[in-house]
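Complex shown without one protein chain; remaining protein chains in place.
So that you can tell them apart, the chains are marked A, B and C in the order they are listed, and the count of residues begins at 1 in each.
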Amino acid sequence: MKYSYFPGCSLKGLGRAYEESLLPVMKHLGVELQEIEDWNCCGATAYMAVDEAKACVLAARNLALAEQQGDRPIMAPCAACYLVLNKTKHYFHDYPAMKDTIDRALGAVGLRYSGNTPVRHPLDVLINDVGLEAIKQKVRKSLKGLKIATYYGCQLVRPYATFDNQYNPTTMDRLVETLGATVVRYPLKTKCCGGSLTGTVPEAGIRLVYILLNEARKRGADCLATACPLCQFNLDAYHAQVRAEYGPVLVPTVYFTQLMGLAFGLPERDLGLNRAAIPFKWRPTEAPPAKVAAAA
Amino acid sequence: MMKQQANGEIRIGFYICHCGHNIAAMVDCPDVAKYVEKLPGVALSRDYKYMCSDPGQELIQKDIREFKLNRVVVASCSPLLHEHTFRGATEAGGLNPFFFHMVNIREHDSWVHTDRKEATEKAKALARAAIERVAYHQALEVKRVPIHPDVLVVGGGIAGIHAAMTLANAGKKVFLVEREPSIGGHMAKFDKTFPTLDCAACILTPKMSAVGAHANITLWSYSEVTKVDGYVGNFTVTVKRKPRYVNEDLCTGCQECIANCVYKEPKFADEFNEGLGKRKPIYISFPQATPQVVLIDPEVCLNFKRGTLTDKCKKTCVEACGEKKAIDFKQMEEIKEIKVGTIIVATGFQTFDAKRIPQYGYGIYPNVYTSLEVERLVNASGPTGGEVMLRDGRHPKAIGIIHCVGSRDKKTNRWCSRVCCMYSLKLAHLLKEHTEAEIFNFYIDMRTPGKSYEEFYDKLLEEGVHFIRGRVGEVTDWAMTPEEEGKLVLRVEDTLAGFVRRIPVDMVVLATGLEPQADAQAVRRMFNMSCGSEGFFLERHPKLAPVNTFTDGIYLAGACQGPRDIPDTVAQAGAAAAEAMVLIDKGYMEQEPNTAYVLQEECSGCKSCIPLCPYTAITFDEVKEKASINEALCKGCGTCVASCPSGSIAQRLFEDDEVFSEIKGVLAYE
Amino acid sequence: MNKEWKPRIVAFFCNWCTYTAADLAGVSRLKYAANIRVIRLMCSGRVDPQFILDALSKGADGVLIGGCHPGDCHYVEGNYKLLRRFQMLKRMLKDLGIEEQRVRLEWISAAEGEKVKRVVNEMVGQVQKLGPLGIPQKFEEWDKEMEHFATQVAEKDAACACACAERDKPALATA
Partner (left out) sequence: MEIQRTIKYDADRVKGFGREVMNVPGCEQLESCIQCGTCSGVCPLSIYMDYTPRQVMALTRGDFKNEVLKSHTIWLCASCYACTVECPREIRITDIMYELKQRAIHAGIYPKRFPIPVLAREFSAMVRKHGRITEMLLVMKLFLKTNPFAAMGNWRLGVDLLKTGRFSLATEKIKQHGDIARMLDATDAKKVT
């Protein structure tokens, strides 16, 4: 299984821990990731607000580079990138005018985009390409006893995701259950984390963060599992502001890839667990010695 | 050309209709008339405001006599609308009605084009085609098919019941086929009916028992139509009668067997009560069920589960039945074949599956109900005896009723289901009556068209029910505030107040919409009908033939044709019955003489046409070694004509000459 | 070709589905290209390949056939019968060098007024791109060519005739 890997800006910055855990986990599962050479910012939501055409052009450059560097599906772990790249692909097909613009802009730097390369999210790949069975095989330290609120956030499943239900996604649930953890019913799993508003309109953003954390706590979750760097950042980094507003709600938020790493028994230092502001202290118990003996 | 000469001198009268502005606005009618005037064979050419009006038709008749016309062409609306009218006029003028041909320049021209010049050119081309064609027309005789006097009514809801009763009371023999163990349909499940609030049972059950007792009605419940052959006046219908393991003629409905079933307590989900109640393996759908005959559910009856051979079950029901000997575990499925002349399809609707909108939490939160479930909940004969008790045993203090669930939504069903607003108002009233709870109605638009419906809305407003104009975003159980704890919370914009609200309630009622039955497509095929884009059966004309289908002798009644309430359904059922009676009392049906015939001298006897005919109208004459067509059986599709390698089959009204000249005509115009 | 050129399309619609759908399009006041001329038949099964060829040879630039959806035929299976014929015809047209977009078969139910609009507009668009088929003109050209050949052949015959006469003379003489 080979994929062109599009990290996106966040995974090099705020979401570093996501990349740090994603890469070893994928490697461990025999999924080859080829980072797109000289990729650029996907355009993201902010740029959409400035100029849709330009945003699409930015995204298209990455799609074109990926095609140029090998006929592989693209894997975009950041929900925002995943959405923008897919949106661009849709617009490219649905609106001739947009196609012309993109062709024109790419032409200016000697690139071409066919519009065929699929853009996929790690969850999609793990469930549909790798398969839960294969993942189960790799579990060394079961996450038994860990209660998780799976938090998908918004842009991962809306509006373009085809691999899961928009209203009640379940891929991450099934995944962490395979790792041995228990999923608590969390009706906010696709609600918005406030996105960039936490920084720009704190009173609104912080409230959303609080609601998400507080509901997770009320439902007895030990942590939230997320698949988006911005979600993780908002839920983790603003605890001070949340405390100031509403009192402390210290539910840690981890990337689902970090949980996989733990379950696979990969070395902790490789999983970027140290990067969280609200530390995630829970650890799986060692596999029963009998197994070890058998293995030896 | 031969035939045309054979027809002698051709004198065509051409008439183009303005249809007020409908045609004249986009087509230059006088100009078309002028163009046609010069065409060969045209004796006179006129434009006129309304050809279908009496003066218009008289004009045709007058001209036929004065100008010795022997062909008539009218360019106006669709032949499906007025061909009949003008054939009549032609005949009244003393000509064979089939010397007439019609040109459609309204539906196919003036209404669909925007450029007057182009539309006029098209009208000329189409007119010319008709002129070329009509010259070849032959005098034809109309075919008459006798109508079998018996009627089949499919579906025993209020529509089927009313249609059957109307016909039976008029002395017609009716077969009423119902899929469920009892007739009554959805209406039997309702508690009260809007806007008068008279109880559904009180007005329906008398009709039901009347059906059961009527000498002219053969009632087959727990049965399904599986096959329909033949054509108007002469259908052969196959009906499957499912085994109820109880002999209908012997069972008196005493229900001793139920009382004595080995299961002391009912423990199986009860379909009639939407699964809110329980029944035994041997049961009767509901107290007033018609026919009053019990049935056995082999899925759960011990006698079947443990195998009839190893007699483990005590068969207490058989003992209880005693001398009547009505219970028959060996009963088999029965196949009946009946002959009828006309068919009324009244197969009804199904309610929208609320699970398809997960945001509303049906199937996730136990206190989210569908409207049909609530109908049973407030019903005195329902599972709770009319006490509104939630699945968790509590009594609701606040209730939210969400309108338009599975209606007016492009992602589920686009159409307005027409009855939800009114039945939601009714349920609001009944729930208020039963619970004194605070009640919120969430609607997009309040639709109360109908006699004293708006007044009913006023009544509810006076009763202090809250009406919030806004489509609920979601139903959830996560609390923002203390008073929301343990409640279902509806998040909605109060669009009239202009802000978003969170409203905690104990019970949510989903006003699910009406949609076509799951098997509507199969049924449609079986009866050779069409479906509209939303899947309801298609009427022949939305205004002028609302109960007819495109297949003669098959009529529609009730919600299978589109969402409608009880008054409209009953009215339509009456109309369908009347349409059927028109044929029956007339005794025959006139049919287009568009049958195919073999040109004996040219037939090479290759037999390739014989397997093509779906009506086995073509046989092979072994003596003459030629095919021959039984025109009584021929429906006039013309498939054999097009397929005959030696071109030795022809079709009346669609002779090759006629079609070729029409082609020549549409293309000749420059 | 002058800009004014508008394709001429002959359509054969079955009475029960497509013709009714076209009526529906009218009643719903949908707007579509005026280049189409509809001929009504009881069933698409009545469409004889000759109709199509005849239309093309008489100057149609395209032919559209509309019938009920598979399984919905008012006459049970007329549309299937047509489909078989149609596929064979398509092959033949290909051999004749007639672009396949010029002849189109569509299943349009009585409820699909929208589809009538879409299909007609699409087809007019395609045929507009292809330009005129102009078979009648071609016929004329061919006729001219034939005359030309005919005259040539005639001359040849004449020439050969006298040649033979020359050659045969002595024989005749000896006889």
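Here is the rule we go by: a residue touches a chain if its C-beta (ideal position, glycine included) is under 8 Å from a C-beta of that chain, and two chains touch if they have at least 3 such contacts.
All values derive from a computational prediction rather than experimental measurement.
Although it is not drawn, the missing chain touches A, B when the whole complex is taken into account. Considering the full assembly, B:G473 is the residue among B:G20, B:G363 or B:G473 that touches the omitted chain. Check A:P77, A:G194 or A:P252 against the missing chain and you find that the one touching it is A:G194.
In the complete complex, the hidden chain is touched by one of A:G107, A:G145 or A:P248, namely A:G107. The set of chain B residues touching the chain not shown comprises 359, 404, 408-411, 444-445, 469-474, 491-495, 498-500.
Against the chain not displayed here, chain A makes contact via residues 9-10, 12-17, 38-41, 43-54, 57-58, 61, 83, 91, 94-95, 97-98, 100-101, 104-109, 153-155, 158-159, 166-167, 190-192, 194-197, 199-204, 208, 233, 237-238, 240-241, 274-277.
Convention: only the chains that are shown with their structure count from here on.
Taken as a contact graph, with one node per protein chain and an edge wherever two chains touch, the assembly forms an open path, each chain linked only to its neighbours along a line. Separating the CA-averaged centres of chain A and chain B is a span of 50 Å. Rounded to whole angstrom, the centroid-to-centroid distance between chain B and chain C, based on C-alpha atoms, equals 39 Å. Those residues of chain C in touch with two or more other chains do not exist in this structure.
Partner chain B is touched in their complex by these residues of chain C: 6, 8, 10, 15-17, 19-20, 22-23, 25-27, 29-32, 34-35, 37-43, 45-51, 54-55, 58-60, 71-72, 74-78, 81-82, 85, 109-112, 117. Of all residues in chain B, only 78-80, 104, 106-109, 111-115, 118-119, 121-122, 125-126, 129, 525, 528, 530-533, 538, 550-551, 594, 612, 614, 635-639, 641-643, 651, 654, 656, 659-660, 662-664, 666-667 touch chain C in the complex they form.
Interface of chain A with chain B (complex): residues 165, 167-168, 187-188, 211, 215, 218.
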